[in-house]
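One protein chain is absent from this view; the other protein chains keep their places.
Labels A, B and C are assigned to the chains in the order they are written; within every chain, residues are numbered from 1.
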Amino acid sequence: VDIVLGANKYGKAEIRLLRVDRDAPAHHITDLNVSTTLVGDLAATHLTGDNSGVLPTDTQKNTVYAFARDGVGEIEDFGLRLARYFVDSQPTIHRARVRIEQYRWDRADGPHSFVRGAGTRTATVTYDGDAAWVVSGISDLTVLNTTGSEFHGFVRDAYTTLAETKDRVLATAVTARWRHGSASPGERGWAASHADAVRHLLAAFAGTHSLSLQQTLYAMGQRVLQHCPELVEVRLSLPNRHHFLVDLSPFGRDNPGEVFFPADRPYGLIEGTVLRAGAADAEPAW
Amino acid sequence: VDIVLGANKYGKAEIRLLRVDRDAPAHHITDLNVSTTLVGDLAATHLTGDNSGVLPTDTQKNTVYAFARDGVGEIEDFGLRLARYFVDSQPTIHRARVRIEQYRWDRADGPHSFVRGAGTRTATVTYDGDAAWVVSGISDLTVLNTTGSEFHGFVRDAYTTLAETKDRVLATAVTARWRHGSASPGERGWAASHADAVRHLLAAFAGTHSLSLQQTLYAMGQRVLQHCPELVEVRLSLPNRHHFLVDLSPFGRDNPGEVFFPADRPYGLIEGTVLRAGAADAEPAW
Amino acid sequence: VDIVLGANKYGKAEIRLLRVDRDAPAHHITDLNVSTTLVGDLAATHLTGDNSGVLPTDTQKNTVYAFARDGVGEIEDFGLRLARYFVDSQPTIHRARVRIEQYRWDRADGPHSFVRGAGTRTATVTYDGDAAWVVSGISDLTVLNTTGSEFHGFVRDAYTTLAETKDRVLATAVTARWRHGSASPGERGWAASHADAVRHLLAAFAGTHSLSLQQTLYAMGQRVLQHCPELVEVRLSLPNRHHFLVDLSPFGRDNPGEVFFPADRPYGLIEGTVLRAGAADAEPAW
Partner (left out) sequence: VDIVLGANKYGKAEIRLLRVDRDAPAHHITDLNVSTTLVGDLAATHLTGDNSGVLPTDTQKNTVYAFARDGVGEIEDFGLRLARYFVDSQPTIHRARVRIEQYRWDRADGPHSFVRGAGTRTATVTYDGDAAWVVSGISDLTVLNTTGSEFHGFVRDAYTTLAETKDRVLATAVTARWRHGSASPGERGWAASHADAVRHLLAAFAGTHSLSLQQTLYAMGQRVLQHCPELVEVRLSLPNRHHFLVDLSPFGRDNPGEVFFPADRPYGLIEGTVLRAGAADAEPAW
């Protein structure tokens, strides 16, 4: 045959789960969106429809709910438990990836009430039967600086009309993921590590006098690695949420950096990785 | 002719605007989404394409930006200024409605940096050349109680399978709008009034032992009116974000209110108005 | 008491339903999104949590599925059946509204295969125990003319910068709803009536030399009423999907109406009603 099956994977996407811990008088909630992906000896189901090696995606969903009965804890741990279970219990499954989004809830008045906050904590755990990789992160962290951002000295070609600027609004919706050097939590544990990483991302965004969004990106990754020794790599995706100064001169008005039009599309998209030299290999690509 | 033009209106929707106030060392930002709608003598453009009475939607957009140059302030005031301008300056325009969403930003590290928060403040201002109506509100305020919610004693007919419950998770994404008795701010001003209303909505959601989401809705509206004398009416739209207890018995596990599936669709939708008896008439419908 | 309950309603939103008809060798599918809303003697559940008058939204959902077992047919009929059932069977319910979206599927190769098409057929049925109102419609019908659209002669004030144009791209995503004069289908039946209305909307959009989007709106409504005697009112909501000519002069190029930037926000929003003079009253507002 000259036509063959290449890379393939399958799983259950977006398993929504709320875990309520009622042990203490003040309840605690964990609100997750879990996606599982499995890789293994799956040629038969593709070629002949023989499903004898297929753990149904419905079962993967059930497993997530059943495991949550024993507590979720930190999402990195929950992901590790699930990924290891799928590979270790299923002879046909050789690799598993579990991706978790955790939605933020803040406590409201009283011990049983909560308000949804902004920002999403993420974890992606990969396990191949031997090694495990843990990548923590955040998404939808939208930030803005009203000053301290310049952009000039760039290439000018026949299609360049952009004016140089010494002061602009810089805004982005941060998606960041940081890889741990080990699949075991450091002394501080996953939660404190995550809080620190987010704190340093924010501090670097706010504290960097920026000559380009790329420079801000690098400063954000660098600062996280400098302060979080348990991390070896930071991957950042930063859409440039352009804020255009509105021309008010037709109405006889100046506009000294006060009135802006936040545009939807198109947007710049700056993506990059900052890593510790000599870091161990990243998880296998999917 | 037996075919005629009925009610009609037009405007510019979703004018995005960021206002930066740089007067103080710590900058201040106002991030808005403004929609304008005008009603008036507009038959000609419909019937013959004669646009001599049409203020272009592009001009409405320009007006929003130009007015922002003089400062935005509270969105209720900004809406009033715009609505009055359109009606008072244009002979053909008899009514204007300005609807504003204000996105929440919290201060981050340093005087020029901000992080986007959850929840959106809203204001809808209507002006007819004589009277003005101000309706403030909030959207996307998502809240959840882990206990203190029952639902039983309801009608059972041939299609009823729902079990009665003495303890369920209650969650909703609040959209609330509250009408002011006057188009002038009370002594506290618009901002403090808004903060109070939101605080009382949350307190009533968290503090009401609920026998139905309708009861919670009424309690929320009632509490706002009891504590905010400047308000005369509260309108609430509460989707019931169902959280279904997962059946873990096939896996030999109980589930004492701990593991839930938050469903997307369908969802209950409870909507109602609570108002002060004898309140003045609401704004004209659009 | 000076605080009272005002208008209120409740129901189940977005009940997704696929009906497969297998009677003929070529299967037939009906893919719906149904939302039910009930109004009645519901003060008790708001004021005290007494649910003895509340038909649960879960039961409303069950009713939709159970009724579908006997066939769906045209969505206007399905909505009428449901609305009448809720009011006629429940002493506490005085009005019901059923809103249905039907997604378009085209037949693919073979008798059992389908491809999702663009455009959504809608119906909103209202019943008050006596009279019934049927409003059919369409949403997400996106259309564009490359010429035959002008816009000039409009009001110019201090904030007007828009240039007059004799030739522009005109694009909109039509949401249209048309009310039937009777709750009984005419001789042609609901399906043929719907197809005709859509055909005339499209023909009027394409065939009208437009001096304003308002003129196009009126022409669309007028044409539907002229050709569909069973209809008495057409309501249109037309966002003006602006296509801005890109200025290529910085690159030494002209742009004779060839390269456009389709903008997202803001957008003009033109809404209006065209009706038959002396038409019977519309359904009660919700």
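In this section, a residue touches a chain if its C-beta (ideal position, glycine included) is under 8 Å from a C-beta of that chain, and two chains touch if they have at least 3 such contacts.
All of these numbers come straight from a predicted model, not from anything done at the bench.
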Absent-chain contact - pick from C:37, C:57 or C:145: C:145
For chain C, the residues touching the chain missing from this view: 16-22, 27, 29, 31, 62, 65-66, 68-69, 105, 108-110, 112-118, 141-148, 169, 202-203, 205-207, 243, 246, 248, 250-251, 253, 255-264
Considering the whole complex rather than only what is displayed, give the residues of chain B touching the chain that is not shown. 158-159, 161, 250-251, 264-265
Where the missing chain touches chain A, by residue: 1-16, 35, 37, 42, 45-59, 61-63, 66, 89-90, 92, 150-157, 159-162, 210-212, 214-215, 217-218, 221-222, 225-226, 233, 239-240, 265-278, 285
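Methods note: only the chains that are shown with their structure count from here on.
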Strictly by count of touching C-beta pairs, the top pair is B-C
I'd like the Å distance between the centres of chain B and chain C, where a centre is the mean of that chain's Cα atoms. 23
Taking each chain's centre as the mean of its CA atoms, chain A sits from chain C at a distance in Å of 38
Find the geometric centre of each of chain A and chain B from their Cα atoms only, then give the gap between the two centres in Å, rounded to an integer. 31
Give the residues of chain C that touch two or more other chains, as numbers and ranges in rising order. 159, 161, 265
